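Input: a single structure, listed below in C-alpha cells.
Complex shown without one protein chain; remaining protein chains in place.
Letters A, B and C name the chains as they come in the text, with residue numbers starting at 1 for each one.
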Amino acid sequence: MAKKMWGGRFSKKMKKEVLSFTSSIDVDKELAIYDCLGSMAHAKMLGKTKIIKPEEARTIAKGLNSILRSVKKGTFRIDKDFEDIHSNIQFALEKKVGRVANKLHAARSRNDQVVNDTRMYCKDKIDMLFKSAALLQKSILGAAKRYFGFIIPGYTHLEHAQPILFSHILLAYIEMLERDKARLCDTKKRTDLLVSGSGALSGTTLPIDRVYLKKLLGFKAISKNSIDAVSDRDFIVEFLSVLSIMSMHLSRISEDLILYGTKEFGFVEIDERYCTGSSLMPQKKNPDVLELIRGRASQIYSNLVSVAGMLKGLPLSYNRDMQLDKEPLFNSVEIVNEELKLLGGIFKSVKISENKVASVFKDESIFATDIAEYLVKKGISFRKAHDITGRLIKHSEKNKKSISQLSLKELKKFSKSFEKNIFAILNPTSSVKFKKSIGSTNPLFVKKEIKKWNKILRG
Amino acid sequence: MAKKMWGGRFSKKMKKEVLSFTSSIDVDKELAIYDCLGSMAHAKMLGKTKIIKPEEARTIAKGLNSILRSVKKGTFRIDKDFEDIHSNIQFALEKKVGRVANKLHAARSRNDQVVNDTRMYCKDKIDMLFKSAALLQKSILGAAKRYFGFIIPGYTHLEHAQPILFSHILLAYIEMLERDKARLCDTKKRTDLLVSGSGALSGTTLPIDRVYLKKLLGFKAISKNSIDAVSDRDFIVEFLSVLSIMSMHLSRISEDLILYGTKEFGFVEIDERYCTGSSLMPQKKNPDVLELIRGRASQIYSNLVSVAGMLKGLPLSYNRDMQLDKEPLFNSVEIVNEELKLLGGIFKSVKISENKVASVFKDESIFATDIAEYLVKKGISFRKAHDITGRLIKHSEKNKKSISQLSLKELKKFSKSFEKNIFAILNPTSSVKFKKSIGSTNPLFVKKEIKKWNKILRG
Amino acid sequence: MAKKMWGGRFSKKMKKEVLSFTSSIDVDKELAIYDCLGSMAHAKMLGKTKIIKPEEARTIAKGLNSILRSVKKGTFRIDKDFEDIHSNIQFALEKKVGRVANKLHAARSRNDQVVNDTRMYCKDKIDMLFKSAALLQKSILGAAKRYFGFIIPGYTHLEHAQPILFSHILLAYIEMLERDKARLCDTKKRTDLLVSGSGALSGTTLPIDRVYLKKLLGFKAISKNSIDAVSDRDFIVEFLSVLSIMSMHLSRISEDLILYGTKEFGFVEIDERYCTGSSLMPQKKNPDVLELIRGRASQIYSNLVSVAGMLKGLPLSYNRDMQLDKEPLFNSVEIVNEELKLLGGIFKSVKISENKVASVFKDESIFATDIAEYLVKKGISFRKAHDITGRLIKHSEKNKKSISQLSLKELKKFSKSFEKNIFAILNPTSSVKFKKSIGSTNPLFVKKEIKKWNKILRG
Partner (left out) sequence: MAKKMWGGRFSKKMKKEVLSFTSSIDVDKELAIYDCLGSMAHAKMLGKTKIIKPEEARTIAKGLNSILRSVKKGTFRIDKDFEDIHSNIQFALEKKVGRVANKLHAARSRNDQVVNDTRMYCKDKIDMLFKSAALLQKSILGAAKRYFGFIIPGYTHLEHAQPILFSHILLAYIEMLERDKARLCDTKKRTDLLVSGSGALSGTTLPIDRVYLKKLLGFKAISKNSIDAVSDRDFIVEFLSVLSIMSMHLSRISEDLILYGTKEFGFVEIDERYCTGSSLMPQKKNPDVLELIRGRASQIYSNLVSVAGMLKGLPLSYNRDMQLDKEPLFNSVEIVNEELKLLGGIFKSVKISENKVASVFKDESIFATDIAEYLVKKGISFRKAHDITGRLIKHSEKNKKSISQLSLKELKKFSKSFEKNIFAILNPTSSVKFKKSIGSTNPLFVKKEIKKWNKILRG
C-alpha cells in the first residue's frame, strides 16, 4: 500500500531515517479534530460546487465524521508510517469509504490545509487560556478578600520600600493577567481567518466556494492573498509572544511567593500539596511547583525564539522549515494552561503568617517617605525634606535608636517643622491609610478595586 | 555640588566605576523631550492642588519649557556626571530657576517618572512606525502597479511550484505589513496609560490630581494599581514582539529580493544606490542593504530576548535590572524604522528583467497542478489525477521532451481524458488566468486587490 | 504503597496535577542506564566502606544489574506514578531484592545523583557525536574526491565572486566539522568529573570513599566543592553551545545545497530518497531534509536559550528549576546526531551537474580580480588596478560585450599594461590554477588538503 499522498514522479523509496526525520505525526496528531472538521467542510463545499458529486461529498463527510468520533473517544489509531496527521486521516478515510476518498484532496494542498487546522486549534486554545486566566484571577481575588487588611513591607530592589496591603500586591497580579487576556483577544482577531482554498500558493482552477467554507467553519474573515495565506505564521509567533509575557508574569508571581514563603521572609505558607520533599533531607518542604513555573518561563521564551528564528530570512512562500512551528506552539499552550491552573490552586490554599511582619515594622526606616511627605506638607521642598529624612535615618541607625525613641527635641534638630503628631504616622496602618492617590495602597481604594474586580470576574 | 537626587543617608561617595556601570544617561537621553513634558505637567498639577504654590509651579514650568526648547534644538548639554536624563534635567532646572526646582520632585519617584516618560516615547514611536510601514506599503503597491502582468515562477521549498503574478507576491508583502500596523495599534492601547502619580510603589500621601495629569499629558487611561504601575514592562516587551515580527517580515522580503536579484534567478535588479562594491573584486555590486536587513532581524529578536529574559523571575515591584529595558527598545525602534524607509526606496527603484523568465517557463513541469486539475474537471479523482501527472512528468524528464512536445496519443497513454485543449494550458498566462479562487493569482483578482489597497493606503 | 522517596514530614497527599507538572519521568528515562551503573557503583562503595554490609551491597548490585539488563533490552517497565527515573529504579529494586534496597540511598541525594547520571550520559553522547561528525566528514571527503576538478562560481553576498573548485568548498565544510569535534573534546574535559558523594549540597557525615567511586565509574577527576557540584550546569550549557554551533554549520551547508540544487543554480542534484513530494503539485521534488536541518538550527539554539535563561539569577545551590535542563539537552543531542547521519547520506548520493556551470562562466566579470592582480604584477598599484578593472567591467556590461570580445586595442584604452596574454586568464581553469596562496583554491593545494584529510579521517 502506498503510504504517501504523492509519489508518481518518484522512482526510489524514501529512506526510513528520512521518514523518521521529516515525519511530524508525533506532534501534529494534536490537530486531528481540526483536520476532520476542516476536511468535512471541504467535502461539503466540493459537493455544493459540483467539483465532486453531492453523494460522494456526503459519503466522505460521513466517513470523516466517524473518524472524528473515534478521535474524540481516543480510539483513533495513529499509524507512524504515515508522515503526518493529514495522511493518517486520509488513509483512514480511504479504508472506511473506499476510493471515493481520493476525491477529497481536490482544490487543496497540505500547505493551506495545515495552516487552516492550526488556526482552528489556536482559536480554541486562546479561548481556553482566556478562561484559565480568568479563573486564576478569581482565585487571587479570593485571597485578596480573605486577607484584606494584612500589611506587609512593599519592596523595591528587594529592599524595604513602604508598607503595602498584601491585597494590593495581589491586585497587581490581577492587573497583569487582565492585560494577558486583552492580548489573547487581540491576537485572536488575526487568527480568525479562513486560509483554506489558497492551494499550494496560487489558488486553484477549480470553482471552489470559499465564502461557504468560511461559514461552515465559523471563521470571521477570508484570506485575500494565496501566497501570504500559506507563508504567514504571524499568528503563531504572536500567540507565542503573548504566552511568553504571560509566563513572565507567572514567573514573577512565583518568585514573590517563593520569597514570601522562605523562613526568612515568612509572610505566607504554600500548601504542602504543592510542595515536594527531599530524598536526603527529611525536613524539606520545597516549593517545587513555583520553582518550575519560574524556570519554565525560559522554556516558553525559547519556544518563541525557536519559531521566530526559524522564520527569519525564509523566502516566500512555504518552506519545510515551517513544519517546526507546531511543537513549540503546542508545548507552550499546554504548559501555560497547566501553570494557570496550578497557581489557582496555590492561591486558593495559601495561608498568611503575621508573626514576621510585626517585627519587621519595628524598623521604622520604612516610613521615611511618609516622614518626608509630612515635611512637604509643612511647606518644605521635597528634595530638602528628602535630605532631612535621610540624615535622620542615618542618625537613627548609627545610634541604634528607632525614630519613635527619639524625643521631639532631638527631631527638631533635623527640622523645626517636626511636631508631636509625627509619631502618629510611624506605623504601617497609618502609612497605608494616609495615602491619597488613585491606585495607591490606601485600604479604601483597594477595597473599591476589589469590588470592581468582583464584578468584572463574575461575568 | 551634589550630583545625585539622593544621598542624605549615605556616608561614602559612590565609586567612579560604579557611576559608569549604573549610569543610563547614554541611553535615556532619548527620553529628554518626554521628561520635560512630563515634568511640566507634574509642576502644573502640583500648583493646581496647592502642594506647591501656583507661582512656584509657573516658575518651574517656564524653566522646563526653556529646557525643552534647547533639547529640541539639540543644544541641551548632557552632563555625564549625572546618572540619568532625569537628574540632568532636574539640575539644569535648578540652575535656571534656583531652589524652587527642589519642589518639583514632590509626590513622585523616578520609578513612576521613567515609566511615564517611556510610555510617552512609545506612543510617539508607534505612530512613527505606523506611518513608515504605510509608506513602504505604498512603494510596494507602486511596484505592483508598475509591473502588473509580469509572471514569475512561484516557489515552495525554493523549487518551482506554480506561475504567479509578480504583483501577487508584492501584495503578499503589503498584507504582512498591514498585520504589523494592526499589531502596532493594539499594543498602543495598552501603552496609552498614565502611571505618573504611583510614587515609588504605593502611591503618595500628598493630595495629587491624577485625572488632571492624564488630561494634561493626553493619556487615554489612568493606572489603577501603583505596584503594577511601576513593575509593569509589558508594553515594552509587547512592542518589541511587534517589532520582531516586523523585522522577520522585512528579512523575508529581503531574502526574496536577494534571491531574485542573483545572476541565477535574475528576475529583478536592485538599484545600485542600495548596493556596495568590494575592495578586492572590481566587478562586485552587492545587495548589502538587503543583507543587513536580513541579518538585523536577529538583532531585533535579541533585543526582545534581552528584555524578556531580564524580567523573568523578577520579584515585584521595581528592581534596578529594569533599567536595561530601554537600550534594546530604542535600538529596535530606530533600526526597524530605518529599514522600512530603505526598503521603500528599494521598491521605488527596483527594476524587473524579463529575460530569465522566458527560459524558465520552457520547463513545463511547473504546470503540473494545472494538468492535474484539468483531469479533475474531467471527473477523475484528484489523487488519481495527481498520480497520472506525476508519471507524465517523470516520463517527460526521462525522455527529455517537454509535455507540449508529446503527441496527444502519447498523452492518452497516461489518461484517456486528455484532449487537444490540454496544450492550451501549458503556458504561464493561461495558468494564472484560469485560477478561480478568491485570493488567487488570477490577474482579475490581483487587479481588484491593487485597487482596494490603493484606496486604503491613500487615506 | 508509598511512591515517593520522601514524605515522613508531610501530612497531605500531593495533588495529581502537581505530580504530572513536577514529574520528569517522560524525559529522564533516557538516564536509566546511567542511573543503574551509578547506583551499582554506589552500592559497591557503601559495602567497601562498611556503611552497609558487604553482602547487602552485593545483593543490591545484583538487583541493579538485572534491572540494567532489562533497561538495555527495552523491557524495563516505567511506572508514571513515580516522579522520576531514580524513583522508578529504586522501587523496582525494592521489588526485586526487598527491604535491603532501602539501604542504597545512604550518603547521597538526588541532587548529586542526577548530575552524576547526566555527566555519564554527556560523556557517552559526546563520543557518539564525535564519531558521527567524523563519518560525515568522510562522506564529504568522498564527494570532494569524486568531483575533484569541478569548478563552480564562488559566492560572496550570493553574488558571483571568483571561480572555485567545488571540492574546495567541500573542504571548508570539513574544516567546520573539525572545529566542532575539537569543541566536543574540550567540553568533555569539564564533563568528566565525579560529583557523586556531594550529598544534597554539603557532603555527608558517612565515611564514603569517593576515590573508589571515581575509579569504578571511570571518571577522570573528583569535584572538590559539594555546593558547586550540585549547582553547576556549565557542562550542559557548554555542550548545548557546541551543538548550537554545530547545527549552525549544518544549516549553512544545507542552505548551500538547497541553493545549488535549485533549477536556477543547478550545480547539484539531491538524491530523491532525501526529498519529498507535494500532495497538490505532482511535479515536486523538494529538499525537505535539508530544509528541516536548516530550520532545526533554530530549535537547537532555543534549547540553549532555554537552559541558559533558566539558570540566570538562580541562587545557589540546587533549585527545582534546574530539572528543566534535561529535555533541551536530550533533544539537541538526538537531533544533531540524526542530522549528521542524514547529511552523510546526502553527500554520498549527491550528483553534480555541469550544464549550468558552462553558461555561467560566459559572464567574465567573475575574473575581475584576476585581471586586477594581472595589472598589479605589471607594477600598477592595487587600488588603481581595481579602478581600471571596475571601469572595464562597466564598459563591457554597457556594451553587452564580454571582455574576451574586446580587442587588445580596446583594452589598452583602460590600461597600457594589458598584453595579449590577458585573454588566457579569462576562464575558470586558469583562474583557479594561477592561485598562489596557501589555503587557496589552486587544485594542487586542494589535492594536498584532500590527502591530508584522507589520512586524518582514516584514523
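Note that in this section a contact is a pair of C-beta atoms (placed from the backbone, for glycine too) under 8 Å apart; a residue touches a chain by one contact, two chains touch by 3 or more.
Treat the numbers as computed from the prediction; the structure is a model and nothing was measured.
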Notebook entry, point to check: Touching the left-out chain: which of C:44, C:86, C:125 or C:294?
Noted result: C:294
Item checked: Touch with the omitted chain, as defined above, among C:121, C:267 or C:318 -> C:318
Notebook entry, point to check: Looking at the whole complex, which of C:63, C:154 or C:282 touches the chain that is not displayed?
Noted result: C:154
Checklist line | Candidate in contact with the missing chain, chosen from C:86, C:123 or C:168 | finding: C:168
Notebook entry, point to check: Tell me, which residues in chain C touch the chain that this view leaves out?
Noted result: 5-11, 51, 99-100, 102-107, 111, 154-158, 161-164, 168-169, 171-172, 175-176, 179, 182-183, 186, 189-190, 197-208, 210-211, 222-232, 234, 237-238, 241, 244-245, 248, 251-252, 254-256, 259, 294, 297-298, 301, 305, 308-309, 311-320, 369-370, 373-374, 376-377, 381-384, 386-391, 393-394, 397, 432, 434-442, 445, 449
Check: For chain A, which residues reach the chain that was dropped from this view?
Finding: 156-162, 258-259, 262-265, 277-288, 291, 305, 309, 312-313, 360, 363, 365-366, 368-369, 371-372, 386-390, 392-393
Checklist line | Where the unshown chain meets chain B, residue by residue | finding: 4-15, 17-18, 20-22, 83, 86, 105, 108-111, 199-200, 271-286, 288-289, 291-292, 294-299, 301-303, 305-310, 312, 319-324, 328, 338-339, 341-342, 345
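Assume only the chains that are shown with their structure count from here on.
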Notebook entry, point to check: chain A to chain B: how many Å between their CA centres?
Noted result: 23
Check: In angstrom, rounded to a whole number, how far apart do the mean CA points of chain B and chain C lie?
Finding: 33
Check: chain A: which residues touch two or more other chains?
Finding: 5-11, 105, 111, 199-200, 294, 297-298, 301, 305, 308-309, 312, 319-320
